[in-house]
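One structure, pasted below without further comment.
Only one protein chain is missing; all other protein chains are in place.
Order of writing sets the labels: A and B. Residues in every chain begin at 1.
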Amino acid sequence: MKKKNIIQVILHLFLVGALIVVVLPMVYMVSTSLKPNGALYEYPPRFLPGFDEITIENYLYVLGQGKFYINFFNSIFVAVCTVLLAALIASALGYVIARFAFPGKNFLFSFIVLTMIIPGLTLIIPQYQLAVKLKTINSLAGLIPFYTAWTIPYSTFMIKGFVENIPRELDEATYMDGGSVLTVFGRIIIPLAKPGIASVSIFNFLTAWEEFPWANTVINDNIKRTIPIAISGFFGQHQFTQWGYVFALSVFSLLPILAVFIFCQKFFVAGLTSGSVKG
Amino acid sequence: MKKGKKVLAVLLTTATCLAALAGCGNSAPVQTENDSESQETTNVTDQVMSNTDTSAPDPSDGEEKEVTIDFWHHYSAQSAENDTLMNVLIPQFEEENPGIKVNAVSHEWGDLHEKILISAQSDTLPDVGRLDSAWIPEFEKMGILVALDEEMPDYSDTAAGLLDSAMSTASIGGHSYGLALNTNSKILFYNVQALNDAGIDVPKTMDEFAAAVKALSGTNENGQQVWGYNEPALAGWNLCPFIWSMGGAITNEDETKASGYINSPETIEAIQTLADLYAEETITGWNSGDIPMTDGFGTGRYMMLLEGPWKIAEMEGAYPEFEYATAPIPAGKSGSISVLGGEDISMFNSANKDAAWKFMKFMTSPFAQEEMAKCGQIPVNKEALESDTVKEADFAPFVDAITTAKSRPTTACWSEMDSELSVAVTAVMNGEKTAKEAMDELAVKFDGMLAE
């Protein structure tokens, strides 16, 4: 018993030590956001601000003058729509592919898996021209179908794995009761695959929330920018960067994703188990 | 069964929404940057709403004939210029011109160039742009700028009020593709205290400059490294004052040939001088990890700079107590030749021409030019130049520099040449190539680009 305790302590020491290294950059970000803006090129640079110089002026600036709540709203709107659409579409695809035989099914599934290999950004040129044709350049809502399309392959792949774990007997029983394909989808598949759908949805939310190159390319107006574009807009302006504002805004933008993650974190492991074992 | 129907309904709604998203994404409503905050929120909501509305209405069909013009510029988002634009100029313009709203968008200098190229591909160009005058030939060649003298009946009246020398930057083949908006040039800024402490005079020649750079470098009382001179990039804007003053050139007069100019002994010497100073760690600034220019100058880490008039307002804001002074660019064997900068305000050919032209005239009017002069933009409006604001602003050293300054090559391929130039000079600085090797290679590339 004693030996076991010692091993536990050593394990915790290792984990905590590594953890400190991992979270250090985040702590530095928060501490910088609490320093007065002028002190950022001080000498020598300090990891933490002095106790008496802690200030929330950067946060007040970002909240007030900066009007960044619009960018915030934009990001949430885009991310939520993407998540809902992708969840619906991918679970429908995953369900049909897992359960039914139809012509071209194998081809379709292989193709979906294959597109996971293509780096998303390589398609940016034809997708840009497509966006031009669809007149979705400089439109917030125009981001959504593209994000949805990007997330579908991975989501379908994962959800299909989940559906395959749901016993077919449940489907049969529903058909016996006179249920249809859609009834099974709504009553059996969606409720039982919920953990899988939830776990891919967290990923999809993150994807849409933090996406940078595409939004940076197609969005022009300030009030249509998403959060990552707004943050990078602070940066590299002229010959001095206001790091205090940058990091205050960054801390804000972490909050929603942190909330989503902590709220759903039990689904994470569940989702990944299924997918990885099947994969 | 009930549930099945529900799912079906959801699916159908989704499909309709998708169609709507694709169909009317572009029909964003009228919006302005400087509206009251509450209105902006409404606008965003409207926009979202309009996207779920399948029968995308044409925005111009509204009862009120309100026009919004998009104005893209590269005043930094956090600068005094941008504050003046958003809080003084645009409100004033909108009051004078009811029914016209201005949606101003700030991009970083390099991003603005990229954004315009991209938008030209997709017919999403803004109405009006504040363009670096070095870009005008390139955009004219792409055919996206409006020839103002042909389209605007009162063009000559407006142009007559602006400086001819500045207006010439927008003129190609006898047509005018923009109104001059502001002009500038770079001069030497130096840290007064540091020069006094080192007991050296303000450098007047390039030799004295190199000596001063070396003398001012070293470490300060905190043990930190200090540099005699800062150059924030290695593009034409940065290198030309050295190349020209020391007798070199980028191309011949006609801008048809670079061999024998960009690789002339004088040009090579200019590049080599900078490379030697860098090797001795007495100049820096263009590397990704370097201290930004304003911060480095204001905190006494960079002792000298070549910079434009906006630096005065910037230092005032960021380091008000810092003591610095200015002087002409050190003279080489061809004299003291600075680089001519400046912006033009141009109209893109997809613009709402009436409204855009009104805004352009407003931005070049004495009122707007005087307001911008307060934050370091040298006016080009003759009347504004006579005003007290401008006389108090003390633009004299810059105006003197402008009289001898030269402009960068005015060919359509300048942007491409410019980026090749900085790649080549970066290689020299890092010791991968000698100045001669790099410039010889560059000459061949430039000749090819100029021939196209």
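Everything that follows uses one rule, which is that a contact is a pair of C-beta atoms (placed from the backbone, for glycine too) under 8 Å apart; a residue touches a chain by one contact, two chains touch by 3 or more.
Just so it is clear, contacts and distances are computed from a predicted model.
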item: Chain left out of the displayed complex - its UniProt protein name, from "NADH-quinone oxidoreductase subunit H", "Sugar ABC transporter permease", "Succinate dehydrogenase cytochrome b-556 subunit" or "Protein-methionine-sulfoxide reductase catalytic subunit MsrP"; value: "Sugar ABC transporter permease"
item: Among A:Leu34, A:Ile137, A:Ile152 or A:Ile223, residue touching the chain not depicted; value: A:Ile152
item: Residue of A:Leu34, A:Ile89, A:Ala193 or A:Ile223 in touch with the missing chain, whole complex considered; value: A:Ile89
item: Sole residue of B:Val67, B:Val88 or B:Ile118 that reaches the chain not shown, by the stated touch rule; value: B:Ile118
item: Residues from subunit B at the interface with the omitted partner, ascending; value: 8, 11, 14-15, 18, 113-114, 117-118, 120-121, 142, 225, 287-291, 416, 419, 422-424, 426-427, 429-430
item: For subunit A, residues in touch with the removed chain; value: 7-8, 11-12, 14-15, 18-19, 22-23, 25-26, 28-29, 32, 41, 44-45, 47, 85, 88-90, 92-93, 95-96, 100, 102, 111-112, 114-127, 129-130, 145-146, 148-150, 152-153, 156, 172, 175, 180-182, 185, 206, 209-210, 212-213, 217, 227-228, 231-232, 235, 243, 246-247, 250, 253-254, 257-258, 261-262, 265, 268-269, 272-273, 275-279
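Methods note: only the chains that are shown with their structure count from here on.
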item: Averaged-CA centre spacing for the pair subunit B and subunit A, given as whole angstrom; value: 35
item: Subunit B residues touching subunit A - in the complex, by the definition given at the top; value: 1, 3-4, 6-8, 10-11, 14, 18, 21-26, 28, 31, 33, 37, 40-41, 43-44, 47-48, 51, 70, 72, 76-79, 103, 105-106, 108, 115, 118-119, 121-124, 126, 222, 224, 232, 291-295, 299, 314, 318
item: Subunit A residues within the subunit B interface of the complex; value: 41, 43, 67, 70, 73-74, 77, 85, 88-89, 92, 128-129, 131-132, 134-142, 144-145, 178-180, 182-183, 185-187, 217, 220-224, 233-234, 236-242
